[in-house]
Each structure stands twice: as structure tokens, then as C-alpha cells.
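Every protein chain but one is kept in place in this view of the complex.
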Amino acid sequence: MLTIDGMKQALRDAQVGIEEQKDTLTDLDRAIGDGDHGINMSRGFDAVSSILDEEYDSLGALSKKVGMTLMSKVGGAAGPLYGSAFVKMATTFGEAKEADFTLLKEALQEGSNSIKARGKSEVGQKTMVDVWDPFLEHVQQGDDYQKQLDELVQKTEDMVATKGRASYFGENSRGTVDPGSLSSSILLAAIMKEVD
Amino acid sequence: MLTIDGMKQALRDAQVGIEEQKDTLTDLDRAIGDGDHGINMSRGFDAVSSILDEEYDSLGALSKKVGMTLMSKVGGAAGPLYGSAFVKMATTFGEAKEADFTLLKEALQEGSNSIKARGKSEVGQKTMVDVWDPFLEHVQQGDDYQKQLDELVQKTEDMVATKGRASYFGENSRGTVDPGSLSSSILLAAIMKEVD
Amino acid sequence: MKKLIGEPSELVSQMVEGMVHAHPEVYGRVDGVNVICRADGAKSGKVGLVSGGGSGHEPAHAGYVGDGMLDAAVCGEVFTSPTPDMVLEGIKAADGGNGVLLIVKNYSGDVMNFELAAELAEGDGIKVDHVVVADDVAISNKEDRRGVAGTVFVHKIAGAAAASGKSLEEVKAIAEKVASHVRSMGMAVEPCYMPVSGKPGFDLNEEEMEIGIGIHGERGVERKPTSDVDQIVDDLLSHLKKEVDPGEVAVMVNGMGGTPLSELYVTYHFVAEKLEAAGYTLKRKYVGNYMTSLEMHGFSITLLPLDEEMTSYLDAPSAALGFKN
Partner (left out) sequence: MKKLIGEPSELVSQMVEGMVHAHPEVYGRVDGVNVICRADGAKSGKVGLVSGGGSGHEPAHAGYVGDGMLDAAVCGEVFTSPTPDMVLEGIKAADGGNGVLLIVKNYSGDVMNFELAAELAEGDGIKVDHVVVADDVAISNKEDRRGVAGTVFVHKIAGAAAASGKSLEEVKAIAEKVASHVRSMGMAVEPCYMPVSGKPGFDLNEEEMEIGIGIHGERGVERKPTSDVDQIVDDLLSHLKKEVDPGEVAVMVNGMGGTPLSELYVTYHFVAEKLEAAGYTLKRKYVGNYMTSLEMHGFSITLLPLDEEMTSYLDAPSAALGFKN
């Protein structure tokens, strides 16, 4: 069961994870983007962590607040994508105070769809979608989430980007992991850890 | 005796000497000036060498032409200084087709005075004056001109500049030879070589 | 990396404060956000024009705020698209009751954030439309092309159209006409450095340059040995000439921020010579820093085929500090 406190814990863990990997995220983005992904995510999750001390009535209310915060703090491409994912998840969670694996997966799937819709993107374009979409398609309760996520992140390395800034590099975008896929795996791993 | 052809030869030798020392002159000026003295002198003596194929009636006519050429090609501080030195020398040479040691020394002394007048400068300020003035005060026919000039150039190293760009560095101008004193020694040595 | 800044996270707000303090006759600031608007506020009845994006491109975009050009510029973090709530503030500040046009450079982030803001503004009852600029021919796939220096021509021409009293539809139409015809391409010999991370956008050795760079410190599409600017101009023009036919054009030689003006004029000298030899008539010429990438040392060339309408809008008065006319 994912409780409100569990979700808060997941977001705190995500913040720590982002902070630890800030330079890696930035370096990956420097290689095939504009070198700000770590900075953007760190600014966003910093802001998220500061809204976690407030009380929330439901997973929906918390998710909505997180989505609005990310939307207004991250900027760049990642901001509206992560932001709208959480806003969409909020709709699925609704008034629920806790979510079982099935509800959580459904909410995340809605989030993933919202990323694809907002980003006009699909699987195979070397973006965060390459983590969200296949992960949620295959994941079962009790799986080794971290391992699955790591593999999906790793798979982006060999892809050629056709969305986002990395697409400017064409063939040269091959050989570097997509930064957004790494930040996505940090976030998803932190959330999945709390549902078991 | 310094003939017209001797003077031409001296100027050609000076051009070669400047070219050889171009980088040194520039580096010295880079250290305590603006790093263009070698470039300026090389541009100027390039232009001088191209007027040497013409015929001249007198040492005066040749010197005047050299002075005007330097004035209009060197630029910076060195241009008007060397330029007016030669223009002034031309007055002393007048219609003469050749000059003995005494006449040459007198002409150069007039040139030196013109540098001091134009530059509002005197001995001891770490400029080309510290070569021209003491050299002409002490030199005797048959001396080791090169040695005397080298010593005078070397003496500027320990001076503190109070004229020209090097003066901006105050005490820090100590420890570097004045670039204009080096170019002056090249020129004066080339001329003196031809009088014997 | 050496930066003349204070606390890096305060860079954009201190810059915005500096701009407004220095030019109170031109600029106002929307309270508490990094949005610069016109000192005299939105002009009632006029279509409002809003642009913006990440900071680090100065004078873009705040330098184009002023009578005859933009009504508001939204200043995101360095090289990071501003967020929808910020853009919304810009829209509100520019709204004179007759609709607002957003001029957006073609980056996923910018497009998404500006679109989200437009949705929010529509919810607030403001009529909003947008035009996307994608002028960078370094990217072969047209849909993916970046918006670069050509955006400034869209600002100027759409700005003059709006100032002349055109409707939102009309201003959008002329903006799209410019956007669909303008073409640019850039290069760099030295990268820029990100203020927060202190890292260069790319690493180049002494003998290399990047052709087809973006304006966010991104590497170019091709790395080559450095050469005379003469040859570099040939290289960039060979791409541009494929898409802009000989005829009357406006040309811009734009500095990337760290390029001396002397080099830009030498560059322009070659650009003009070569274009004229190829049958182009340089009807309007712009040389300077218009859309930069921090201290990047490089330049871009922009060509806009001109007709009467665009020319007269280009020539119309402008009080914007970055494009005084």
C-alpha cells in the first residue's frame, strides 16, 4: 500500500537521488542537450521537498500540488512533462488516501500517457518515455523494480534521438544515456519502493 | 664615410634585424605595453625597404623619405618618434651625398633631440631615449658600437618606466627591457656599421 | 570558467532588476517574477506580443520589449524555458483586450510551457495564439529545427504590425509569413560556460570549431578544423542558399555574445561580397549581438526574403533597446 506518507517519503528519496546524480544528469545533458537537466531537476525537487511538510487530504491533493510545483519550478522540457504526469496521476488517485499496486500502476500509466501526449512522443525516441512506458507495461508487484528501471535507462544509450534537444545531434546522439530517462528511473524507483 | 648607398644598406640591415627580433620586440611590449611594437616596426621597415630602390640626390632626401614613411606606416608611439627623428636628421644632412662620422653623429643627435621633444621625454624614463641619448653622448669613431648599444638596452631592464605605456605598470615595469630601446639599438647599430 | 556574477541562482533576477533600474523609461517588471513588460503597460486595443525563453540570449528577449516590438519578455533560468505560470504573467502584462500573440522558439520545452500558459490564459478569458519559429537550417528535419536569430525579425515585423493596429489574426499571419521564410545558421570557435555548473557547452581544442551550433551551448552538427572566416562564411551560406533564392533579402550577422564587433563586421564584409556575387540584393543589413549564447565566440547568418510589407514593418519605428529604429 502506498500511503500519503509513503508518497512523501518517495518524493524525499527522489530528491536525495536527484541531488546525488545531479552532476551526472547535467553531464549527460551536456553531451546531447544543453547541460541543465540536473540543475532543473534539483531546483524542482528542492521546491517539492518544501511542500511536503504540509498536510494533504488525499493522494490526489498531494500529487496535484507536486505536479503544479514541478511545472512552475523545473522549466525546460522536463518541467511540463513531469508536472503534467503528476497532475494526471492526481485525477486517477482522486480522494484516495492510499493506493494498492493496481491503483498506483494505473495512476502512473495515466502519467506516462500524459507525458506522451504533452511531448508528442512515443517509445523509441530516446526520451523519458522509454522508461515510463515499457516499465509500466511490464512491471508486476514484487519485481526487482530497480533492476528493470536500470535496464531501461541503459537501453536508451544505443538509441538515436528523434525528440527533444538530443535529436539535433542525429546519429551522434547514440552512445549517451538520455538524461530524462535517468531522472525518471530515480523517481519511479523511489515511488515503487513505497508500495510494497 | 656614410654614403647614400651605405644608408640604404643600413636600412636594409635594420629591416632584417627588426624582422629577426620581431617576436622579441612584441613579447617585451606584451610584458610592459600593448604587444604591438614588433608588428609596428616590421610594418614600418617593410615600407621603408620598398622605397630604397628609388634614387635619391642626397642623404637629406633619403632620410626625409624614410622619416615620412615611418611616420605614416608605424603608428603608435614609435611611428612619430622614429619618423620625426629621420625628418630632423634630413635637415642636418641637407644636400650632402655622404657624411663623415662627425656629420652623422650630429644628425643623429638632432634626431635624438627630436625624439625627446616630440615625446616630452628625457633620459631615465625607460624609453628609446635611454639608448639614443647616452649612446650619442659618448660614442667615438671606431668604438665597439654594438657592445655599447647592447649595454644601454640592458640598462633599461632595471629602470622603472615613467613615460609611454610601460609607465602604467609602475614598479612592475622593472625587470623587462624596454622594447623601443631594443629596436633603437638595432637601427643605430645598422647605421653605425656603415660609417666606418 | 569565470563569470561576472553574484550568486548563480540569483543571476536572472539580478539581471532583470538591473535592466529595469537602468531603463525605467522603457521597462517595467511584473512584481516578483522575471517578466519584463513595457514601462507604460499594455496598450489598450493593441494586440499584445509576448516572447521569451531561457535567459542567456541577451539582448533577446527583454531587449526587444518596447513601443513597436514586444509588450513582454519572459526570462527563464539560463537556457531553460520559463514555466507556464511565468509565461501567464507575461500574457497578462501584455493583454490590451484584443488578444495576445506568443512568439515561441521551436524547442520542446518552450513550446510545451508556452502552450500550457496559453491554456491557462484562455481559462482566464484572454484570447491567445502563438507562432513557432524554427529557422535553423543546421537541422535537416524541418519540424525539429531550432528557433534562433531569425526570431528577432519575427519580433520586429509582428511588433510593427501590432503597433499599426492589426488584429490578432492579421498579426499572426504576418508573423507566420516571416517565420516560414526566415533561415539562419551559426558556428562557434569557443563554447559558452553554464553559470551554475561552470562547465562549457562543449570541449574544443585549439584547432577546432563547431558548425551548426544552437544557442544553448549545444555542440554543432559538425566539427571542423578552424579556418579563415572567408571559408566559414562559404560553408554557412552554402546551406542557406539552398533554401533562400536570390532576390531582395534582409541579412543579419549576429554575434554569439563573445565575438568582437570588429570580427562581426569583417564577417559581414565577406557575407555581403559573396551574396551579392550570387545575385542577392541586400536590402536591409543588421550586424551585432541580437540573439546570443552567453560568452560564446561565434556568429550566425540569417536571411529573410523581403517583400514590400515586411520591409516597411522592418523599417517602422521601434523603441526597443536592442532594435532602435
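Chains: A, B and C, in written order; residue numbering restarts at 1 for each.
By definition in this document, contacts are C-beta pairs under 8 Å (C-beta built on N, C-alpha and C of every residue); 3 or more make two chains touch, one makes a residue touch a chain.
These numbers come from a predicted model, not from an experiment.
Remark: the absent chain touches shown chains B, C in the intact complex.
Of the candidate positions C:E143, C:D203 or C:D228, contact with the unshown chain belongs to C:D228.
When the whole complex is considered, the residue among B:G17, B:G60 or B:P80 that touches the unshown chain is B:P80.
Annotation: of C:S81, C:N106 or C:T259, C:T259 touches the absent chain (contact as defined above).
Summary of contacts with the chain left out: across B:R30, B:K97, B:K155 or B:K193, the touching residue is B:R30. Only one of the listed residues, C:K92, C:K156, C:R219 or C:H297, touches the absent chain: C:H297.
Listed by residue number, the positions of chain C touching the unshown chain are 1-7, 11-12, 14-19, 21-23, 55-56, 58-59, 63, 78, 189-190, 192, 206, 209, 226, 228-230, 232, 257-270, 272, 285-287, 289, 292, 294-295, 297-299, 324.
Residues of chain B in contact with the chain left out of this view: 23, 26-27, 30, 33-36, 38-40, 43, 71-81, 84, 118-119, 162-165, 167-170, 172.
Heads up, the rule we're going with is that only the chains that are shown with their structure count from here on.
Chain contacts in this assembly follow no simple pattern; the graph is neither a line, a ring, a star nor complete. Between the Cα centres of chain A and chain C there is a gap of 31 Å. With each centre defined as the average position of its C-alpha atoms, the distance from chain B to chain C rounds to 53 Å.
Annotation for chain C: no residues touch two or more other chains.
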